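The block that comes next holds chain A.
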Amino acid sequence: MIHGGWEFVWGAYGLTWFVLTSYGFSLWQRHRRLSKREKNSR
Partner candidate 1 sequence: MTLFFQQTVAILSKDFLMEYRDRSRLLSTLLFGLLLLLLFSFALSVDPALMRKMAPGLFWLTLFFASTLSLEHSFQKEREEGRWEGLLILGIDPRALFLGKLLGNLLFISLLQLFLLPLMAVLYDIQLSWTLGTVLVLGSLGLSTLGTFYSALTASLREGQFLLPLLLYPMLVPLLLASVKVTELVLARDLFGQQVAWLKLLIVFDIIFLLGSLLTAEFLIDR
Partner candidate 2 sequence: MKSKVILIFLILFFAFAQYWGLVRAPADRMMGDVYRILFVHVPAAWNALLLLTVSFVGCLLYLLRRKEFWDRLAHSSMEIGLVLTGLVLPLGSLWAKPTWGVWWTWDPRLTTTMILFILYAGVLILRQLIDDPVRRAKISSAVGLLIYLNVPIVYLSVRWWRSLHQLQSSPSTMDPQMVLALRLNAFALLGLAVFFLVQRMRLLKREALIEEKESLPPPLPRGAQS
């Protein structure tokens, strides 16, 4: 049986959160940039 290794587990869960939030954030930013462009084009 493998003991410990929690640092890998935390790393994995942390990475998952990081990647998902960054992607979500990038979507939100693209959304904001589009809104700005929409306003300018009017």
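Criterion applied: all candidates are chains of the complex that A comes from, given by their letters.
Throughout what follows, contacts are C-beta pairs under 8 Å (C-beta built on N, C-alpha and C of every residue); 3 or more make two chains touch, one makes a residue touch a chain; residues count from 1.
Just so we're clear, the structure is a prediction, and the values are computed from it rather than from any experiment.
**Student:** Scan 1 or 2 and return whichever one touches chain A in the complex.
**Tutor:** 2
**Student:** For a test of understanding, state which residues of chain A touch candidate 2 in their complex under the given definition.
**Tutor:** 1-6, 8-9, 11-13, 15-16, 19-20, 23-24, 27, 30-31, 34, 37-38, 41
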